[in-house]
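The structure follows.
A single protein chain has been omitted; all remaining protein chains appear in their positions.
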Amino acid sequence: MAVITPQIVKEHGLSEEEYGRIKQLLNREPNLVELGIFSVMWSEHCSYKSTRAHLRKLPTKAPWVLQGPGENAGVIDIGDGDAAIFKMESHNHPSFIEPYQGAATGVGGIMRDVFTMGARPIAMMNALRFGEPSHHKTRHLVSGVVSGIGGYGNCMGIPTVGGEVNFHKSYNGNILVNAMCVGLAKANNIFLSAAKGAGNPVVYVGSKTGRDGIHGATMASAEFDDASEEKRPTVQVGDPFTEKLLLEACLELMATDAIIAIQDMGAAGLTSSSAEMGDKGGSGIELDLDKVPQREANMTAYEMMLSESQERMLAVLKPGREAEAEAIFKKWELDFAVIGITTDTKRLVVKHKGAVVADMPITALSDEAPIYERPFEHRAPVAGTPKFDPSKKVTDSLVKLLGTPDMASRRWIWEQYDYTVMADTVQCPGGDAAVVRVHDTNKGLAITTDVSPRYCRANPFEGGKQAVAEAWRNITAVGAKPLAVTDNLNFGNPQKPEIMGEIVGCIEGIAEACRALDFPVISGNCSLYNETNGEGILPTPAIGGVGLMADVHRMATVAFKREGDAILVIGETRGHLGQSIYLREIEGKEEGGAPPVNLAEEKKNGDFVRKLIADGRVDTVHDISDGGLIVAIAEMAMAGKIGAEIGVAGTTPDAIPFFFGEDQARYVIAAPAELAIRIDDEAKDAGIFVAMIGKSGGDSLIIAREGEVRLSVLRKAHEEWLPAYMSGEEVPASN
Amino acid sequence: MKSAVIVFPASNCDRDAQNALKQLTGKDPHMVWHGETDLPDVDLVVLPGGFSYGDYLRCGAMASQSNIVRAVKAHAERGGAVLGICNGFQVLTEMHLLPGALMRNADLKFVCRPVTMTVEETQSAFSRKYQSGQTVSFPVAHGDGNYFADDETLKRLEGENRVVFRYVEGDNPNGSANDIAGILNEKRNVLGLMPHPERVVDPLLGGTDGVAMFQGLIESLG
Amino acid sequence: MKARVFVTLKNGVLDPQGKAIGHALNGLGFGSVGEVRAGKVIDLELAETDEAKARENVKAMCEKLLANTVIEKYEIELKA
Partner (left out) sequence: MKARVFVTLKNGVLDPQGKAIGHALNGLGFGSVGEVRAGKVIDLELAETDEAKARENVKAMCEKLLANTVIEKYEIELKA
């Protein structure tokens, strides 16, 4: 076997110090297989070495949390013995290299994380960030990523019900593809990954192992440069057909009591799944690689241990149950092999062709993995109130905003996703949160993903808070009670103190908001080193939120439903224009402070709105976010095909901040006039800012003293941008 | 009405069909695995939507070679009702129970959205509860729904009033010839269509326009 | 023995994929490209060593599964 040279160590992404540590832990030099195993287990991706110290700050507990971070996905109790299981994960680097397969395998990976815990996936979301539309790669990347997500999710028959998309130049060389999966299980039938006990068979199920994605995990932890597009063989190809069979087979096996532990093979495949299962179970694992189903001839132990072939799972069974399990996997025409056994040695022992090719203490791979308290620097938050031209017409700016890349309708995207399969999608894409009914009940899960990276750059702490608050608000706006979040923390190079400062600031902001809103973090993922040629992306801690609705018949949507409804704004409008979409798109400035988030106000306003919906009094609600108040009203009008007359403001110096400011904790609601008056009173009694600003009706948006704009004009601006942009160059869909 | 839903590897609207049948007939349909050789005693066989065999090679091609398909064919030949939805329609053309073929959508993209269709023909168990000329909205969700047949076949289909559902002009989501959304076989006991009637049987899920199809079947088949 | 099967659309059957590829190629500045047709190629490893039998066999596969003769035609190439 090759001698380990400093060069080889470096190629494995390990520092000299880390290598020294490995030798110490082993009491000898590692061989190449062992080095490979260490390199993936100690990679940022698997070990969270830069973030672990800070992730501890996140609140993770609540009476309804059944499983917090640390397992394949988090679990919450949603009553009646049901549990919701969810997690979000990134596939950023692979998607940049091969958008279709990168996104597709990202979707497949997160689904496995969820069904490995015993859940049937019921909804998918995706949070996407692309470079500026004019960048020569953007269109190709959007096209590939969207068809990849659809290609995998549609075939699986799991509805993709929502997401978010931003375009910004900081993602030109490093797009973000974050996928979230939500599943349902019975609370008393959750499967964990602790391989407890010795002498139990370790079985491999799913697809055969090939040389796919070797070093994917280390790649996800290394900065990109122009040369790394050469590292292309790391791309894995997804096979959703096999995954669908794997899902059904696993659920069938899970209906028996044969399983002790089960874990999907994600990044670092066999290595991380076996090490993690042994670690959690406090046991050892012995693998015989000759038994591993192989797709290619002459695979080395190194390749097999590091392969990231998709659609594979590792399980530990109760002894004697192998035949029963095998019959199930054979029925589904999947590979099944007993490839090892659990031991009491707490060591990971790997055999190949009769020889021991790796033998190491499992704790060396997990507990002993380095944790770094990396130096960080909090940049002074950007502050100040930016100047704007007060003479610009509100209606003109509104039309323009609705057709900008970040505000335009995402219909072109979601229509490529099957969002109605499974016949439980009660709120389709286009609303504040998607709502998926819990099958055979009246309960619903509300799901959203949110983050405003521009706020996070200006002020990481407030930006982190805002991401959580917006997710909470979107769930509230449909009438559900926000219960828990998963996160996907996408940042640049943590070895730069200012980036580390963004990471720490965002995490602390997230923690504060989650605590204040009783919205714990139950799972998540970190993706660092999102940089190209030294330029970091905007800090993008995507928050995936899930809430519970007791009765899906009492749900709000954004669409105006009746002519003559009064329009109320809940929450105070102060006119915060810093970092607003208005400022960026109309004035061409990315300036000013991020809007501050008053969590107490957020909670008070949100609880008030939710109760109105849950009591069956209000069915029309939209939260106010990107673009401000008038954009929210325009979206409600477009969705309902009913216009509105807005009777306040008009052309005053304050009109622009009033209509386009991005103050937080606000909602627009519409209700019949009499009811609206009562709501107005009740809000005031509760000490909540409320303003009655107009009424629905007609087929245009009329703003007093400002003018009128027809809905057809708004709709055209809103609906046309993305399809027109995408048809700029036809790229045949990959087959 | 007794019914069966055939389950192929990677069928994924089998549960949707099962729900709709259960809701509207009050009886659980039989779920029949593709490897079986016999059908239970049923009046209606549903070939559900999905991605049987991953839609690899051609949609529906591999499923059309399954064991159970022979039994489905025999059932159809005996006059039994067969409903193929989406992937099921593709399987029916691959089985040659229906003429023509379903090709890649003209714009090459998967499309999921509600579409509006007119009911062109009410002389069948599937459509008797609709009004002739009625417009209905069902969702589509497919990548290969572009109906193709040679001119002669199209002429025959039209001449024999076998086009049951037609996309409203301007709302053809896939480029289908003659805006065809769903067709009957000659004996009018086999219907294949791309849009999903089973997903519109509940007002909560975007409408109830699919209900009449199942009611028609129940009325005809008992 | 190895077989390569080409499955292409019959003449007269519209080929949106081919059209889109042609369009994209023109858009990329490849002006000399006229009609484009897209199809499938399937490479098979066969245990069979007799060429005639192999051809017979592959033909049966095409008729049964590999091609949909309503819209597609096929060609077979054999290599030892």
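Going by the order they are written in, the chains are A, B and C; count residues from 1 in each one.
The criterion applied here is as follows: a contact is a pair of C-beta atoms (placed from the backbone, for glycine too) under 8 Å apart; a residue touches a chain by one contact, two chains touch by 3 or more.
Note that this is a predicted model, so its numbers are computed, not measured.
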Item to complete: Quick one: say which of A:Glu34, A:Asp77 or A:Glu98 touches the chain that got left out.
Response: A:Glu98
Response to the item:
Had the left-out chain been drawn, it would touch chain B at residues 53-54, 56-57, 62, 65
Worksheet, complete the sentence: Note that chain A touches the absent chain at residues 97-98, 100-101, 207, 210-212, 232-233, 235-239, 241-242, 295-296, 309-310, 333, 731-732, 734-735
Practice prompt. For the chain that got dropped from the picture, name the residues of chain C it touches.
Written response: 6, 8, 18, 21-22, 24-25, 28, 30-48, 57, 60-61, 64-66
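The rule is simple: only the chains that are shown with their structure count from here on.
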Worksheet entry | Averaged-CA centre spacing for the pair chain C and chain B, given as whole angstrom | 29
Worksheet item: How many angstrom between the C-alpha centroids of chain C and chain A?
Response: 41
Practice prompt. Find every residue in chain C that makes contact with two or more other chains and list them.
Written response: 17, 20
Discussion item. Residues touching two or more other chains, restricted to chain A: which are they?
Written reply: 732
